[in-house]
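Following this message is one structure expressed as C-alpha cells.
With one protein chain held back, the other chains of the complex are shown just where they sit.
== subunit A ==
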C-alpha cells in the first residue's frame, strides 16, 4: 500500500467519518461532521493542474450540482499551479481551468457553500481557479501560497534575490507566504489546532457571504489602493 498523502490524512483528521477515493492526484468523496455532510474535492502531493485534472475536478462539481443540491463543498487545495507543457497548451488548459472556475461559480449560485482550504501549496493559476473561486478560502499554518518561487521571480524581474527577500519582508503584495496572502485579503484566515471546530464554525454560517476580499485586503493593510480605485470606477467617476 502506498503512503497516504497529507490531503487524505487531513480529511480523516477533520471529519467524524469520511469516505473518499484517490485517482491519480485527485481525492474525492464525502465527510460527515456533526449533522453536516460535506462533499470533498481535493488534490494531493502538490499536483499540477493540467487540462485533464481541471476537467476531472469540473466533472465532480457538475455531479455534485446534479446529485446533491445545496450540499456544502470543501475544496482541499494542494497544487504547484498549472501544468507546463506543450500538450496542455495545445489543448487550451486556460479554457479548461476557466471552465472549472465557472462550475464552482455556478455551484455557489445554486446554493452550495464552497469552502477552500490550502493544505500544502497553492501556486498562481492553481490558487486563482480553486482558492479565489470559493466563498472563503483558508490555509493551514504551514501552507505556502505564491505566484512564483522567489528564485524564479528574481530572475524574471531582475531584482537580486537578496534584495527581493528583503522587500518581501515589508511588502505584502510581493512575496510568497500565508501571512502575505492574508494581508492582501486572499485568505480569510488560518486554520490551526481544532480543524473540525474551524470547519463546523464555517458550515454553521447561515448567510452566503459576499466576496469581501477587497475589503479584507484594505482592513488588513495589504492592499490599500484596490478598494477605492474599484469603487470610483464602478461609480463612473472621471477622477
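Definition applied: a residue touches a chain if its C-beta (ideal position, glycine included) is under 8 Å from a C-beta of that chain, and two chains touch if they have at least 3 such contacts; residues count from 1.
Methods note: contacts and distances are computed from a predicted model.
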| item | value |
| --- | --- |
| Among "Biotin-independent malonate decarboxylase subunit beta", "sulfate adenylyltransferase", "Cytochrome ubiquinol oxidase subunit I" or "Carbohydrate ABC transporter permease", UniProt-listed name of the chain not shown | "Biotin-independent malonate decarboxylase subunit beta" |
| Chain not shown: contacting residue from A:142, A:169 or A:224 | A:224 |
| Residue, one of A:4, A:109, A:165 or A:204, that touches the chain absent here | A:109 |
| Positions on subunit A contacted by the hidden chain, ascending | 51-52, 55, 58-59, 62, 65-66, 82, 84-99, 101-103, 105-106, 109-110, 124-125, 127-129, 131-133, 146-148, 153, 156-157, 159, 167, 171-175, 180-181, 184-186, 211, 213-214, 217, 222-227, 229-239 |
